[in-house]
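Some notes on the structure that comes next.
Here the complex is missing a single protein chain, while all its other protein chains stay put.
Chain naming follows the written order as A and B, and within any one chain the residues start at number 1.
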Amino acid sequence: MESSLIPIVTVPEVATVVEIRDEIDEVKTFYFSFDRPEIEQAFKVRSGQFIMCTVFGAGEFAVSLPFSPENDRKHISVRRVGKVTAALHELQPGDKIGVRGPFGNGFPFEEIKGKNIIYVAGGIGLIPLRSSIVHVLQHRPEFGRVILVYGARSSRDLMYKESIREWKATENFETYFTIDRPEPGWNGEVGFVNQLVAKINLPAENTVAFVCGPPVMFNSVIKELKLKGLKEGHIYSTLERHMKCGIGKCQHCAIGRTLVCVDGPVYTYKQIKTLGEQI
Amino acid sequence: MYWLEQSQVEILMNKLAESYELFGPRRDEVSGEVIFDRLGNPRQLDLSAPIPYNPPKYILFPHYEEILKYRYDRKTKKVALERINHLKPKALVGLRACDLNGLMCLDRFFLGQEFVDEVYLEHRKKLFLISNTCVRPFPQCFCVCTDSGPAAREGFDLDLTRVGERYLVEVGSKKGQKMVEELGLKEAGAEAAGLKKKVVDESVSSFDALALENKAWISRATNRLTTGFIKPEVWEYIGQQCFECGACSFVCPTCSCFNVEDVNRLDGTTDRVRTWDSCSFEGYTKMAGDHNPRKPVEDRRNKRFFCKLSYSQSKKYLRPGCVGCGRCARVCPGDIGLPNVVTYIRREITGE
Partner (left out) sequence: MSYYRGVCNFCGTGCGHLLQVEEGRVRGVYPLPGHPLSQGRLCVRGWHIHELLQTEERITSAFIRENGQLRQVSLNEALDFVAKKLQRLSGEEIAFLASPRASNEDNYLFGKFARAVMKSNNLSLASDAGQEESARVLLEGCGWPAATGSLSRLKQADFILVAGGDLTKQNPIVASEIHRARRAGAFVATISPRKTQMARLSRLHLRPAPGSMSLVVEALARIIYEQKKYNLEYLTERTENHQAYLSHLESLNLEEILALTGVALEALTELAGKLSAAKLAYVFYPTGVQSLDRRTMAALFNLMLMTGKLGQGEGGIIPVTGISNLLGSYDMGLSPTFLPGYLEASDENNCRKLETLWETKISRTPGRSVSASLAENKSLRALMVVDHDEEIIRQVNRIKELELVVYFGAYQNAFARLANVIIPRPSYAEADGTYTNFERRVQLNRQKVKPLAEVQPLWKILSSLARALGHDWQYESAEQVMAEISRVVPQYAALTYEKLESSLGLKWPVDEIHPEGTDYLLPEQKKAKFRFVLEEKTLSQPTIIREPEADFPFKLTVGRSNYFWHQNSVMKRTFIPKREYNALLLLYPKGFVEISAEDASRLKLREKQPVRVISPSAEITLAARISPDVLPGQLYIPYFVEEMIPEFLLRQVAELEKSEEYFLPVRLEKVG
C-alpha cells in the first residue's frame, strides 16, 4: 500500500481535532481530520508510519499513527510527558493542530501475507502496533494464525480497552492479556509479558513477530521468542527517537548509520543488533 | 578557459553586484584575520587572503533562521501559515576548494536523499559560486588527505586560479559561461590547462613545508570507524578532553545538524526557527521523559567521527565527510579536532 505525503514536507497541514478521549493515566486520544478536503481525500498511510504533529504555539513532536490505512478514524494517542505534549493535552475539540507526513517505512504488510503473526505489546507499546493489528484483521483470511500478547502494569494501564473487548470476541484472533500484579476483578493472566509469551503455544515456522514496549520488556520478550524458534530477521519493532524534522535532515534520530525517521522507525531485530549504537 | 586580469576583478564584482549580494573573504582591520563575510564594498574582497576562519555555510544554512510563521487564534480557531521567504540572490566569490566541497556535501545531503529540503533549496537556487584555487596551503590545511583540494574539480560556476599576475578562469556552468561572455574575457590558449596543472602541483608539493599543523591518515581511520573496532579506552581518552561546546560542528563545512523551536513573538505570531545544533551536546538525543541513548561524552565523540569518516556516511556525501579545512583543530578547546583524533585512532591501531 502506498502512502501519500503532504505536499510540502516542511510546512504543516492544518487539521481539526474533532474528538478527544481519555485513555489511561496521562494518555489521551485525539481524533482529527484535515481542513482541506483534497488532503483529507488523498491522505493515505501505511501501518507503522508516524507524523510530525504541531501544537500551535508550543512546538512539534513525532507521534506514531495507530490507525489502519483502511476504514479507520484518523487519530493519535499521546502521553503527556514534556512541554509540547502538555500543551496538546490542553486542547479542546475544535482546536487546530498541524500535521506533516506520514513519514517512515511502516510495518510490512504485503510481504507477510500467508504468515502467522504474533503481536507482543507492553503498556503504551500497543499504540503503534494497533495500526497493523487492525489492518491485518481487516484482511484476516490472507494471513495465518494471528496472536496478540499484551500486558501492562495494572488493568488501568491497558490501552484501547474498547478495541480489546472487540478483539477478545473476534474469531480467529488469539488474544492473551496480563497485568503485573493480581487485582480484584481481574480474571486474566498475572505476570510479565515475557513470562506469558513463554507459556503460550506459539508457531515458529512461517511466522513473524511485532514487538513494542519499554526497553526492559523488549529484551526479555525477544529472548523468549528466539527460544520458541523465531528468527531474528522475522522479529520487527518500532524504534523511538528525539526527532525534529522527520525528513532525515536534522539528524537527531541517527543511530549508527541509520536515520530512524527515513530508514525506520520499523526495524527487524537483526538490523537493530547491527546498527552500531545502543537503542 | 579564459583570462581575468587583476584590473578586471573589480569589474567582475561590480557586474555581480547588479544581481547578487556579494560575499567573499575580507580581512579584519584590528586582528588581521580573514572572515568570509558580506562585502558592502567590492574592494573589500581579498582573493589572496588565507583560508577564512569561518566556512561559508552560514550563507545557505543560517545560524538562526525562521522557516515558518504562523498565527493560531484559539477563539476563532483560525490558523494562518506563512513560509518565510525573502531570500536575495547571493554571489560567493573566492571560495576555497575545501569549502566548495563542503557545500557540495550539504547539497547532496539536503537535496539528494529521500526528501528534498525545501528550505535549503530556496537558498541554494539563488547562489553564484566562484572558487579560488589555493596556490599554496595554509598551516591548518590537509585537503590533500581528504581529496578536496587545493583545486576544485566541480560544483563552481567559475573557478579562478592565479597564474602570475592574472587569473585563469574555468567555466563550470551555463551561468558561468554567460558571465564570462558578458564580461568579454579573453580566451586562454592551449597552454592554459598545463599552466593550471603546474600551479596545482606546486601547491600540493608545498604541503609538507607549509601545512604543518595537521596531517590526517584518513584512510586508515575510516576502516576502523566504519567497523567500530576501536577500543573504548581510546574514546574515553578523547571524550575526557571534550569541552562539549559544539564548536567542531559549527565550524565544519559539512556539518548540518539543526534544532527546531517554535518561538512565540509579542505580536501573537509564532516563528518556527531552525538553529544550528551539534551531536556533541548531551541534550541532543535526550527524549522527553528520561531516556538518553547517547549520554556519555565518549559515545558522542564516537558518533561524530563515525559521521565524518565512515563509509556508510560517505555514501550520502559521495565523498568523505571531512574536507580537510583544519578549522575544527583550530577551534577546539580540548585539542581533539579531527586530525588529532585520527592520530589517536591510528596509534591504537599501530601501537605507536
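Keep this in mind: contacts are C-beta pairs under 8 Å (C-beta built on N, C-alpha and C of every residue); 3 or more make two chains touch, one makes a residue touch a chain.
Keep in mind that what you see is a predicted model, and the values were worked out from it rather than measured.
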*For the chain omitted from this view, which of the shown chains does it touch?*
B
*Of the residues listed, B:46, B:213, B:244 or B:298, which one is in contact with the missing chain?*
B:244
*Since one chain isn't shown, list which residues of chain B touch it in the complete complex.*
26, 28, 30-33, 35, 37-40, 44, 53-54, 58, 62-64, 240-241, 243-247, 250, 259, 261, 263, 265-266, 275, 277, 281-283, 286, 290, 330-335
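Just so we're on the same page, only the chains that are shown with their structure count from here on.
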*Between chain A and chain B, what's the gap in Å when you average each chain's C-alpha atoms?*
39
*asked:* List the residues on chain A that touch chain B in their complex, please.
replied: 8-12, 14, 16, 54, 56-61, 81-85, 94-96, 98, 215, 240-242, 244-245, 247-252, 254-257, 262, 276-279
*Touching chain A in the complex: which residues of chain B?*
67-68, 70, 72, 74, 77, 79, 81, 83, 109-110, 113-120, 228, 256-262, 264, 270, 272, 277, 279, 284-289, 291, 293-294, 299, 303, 306-307, 310, 312-313
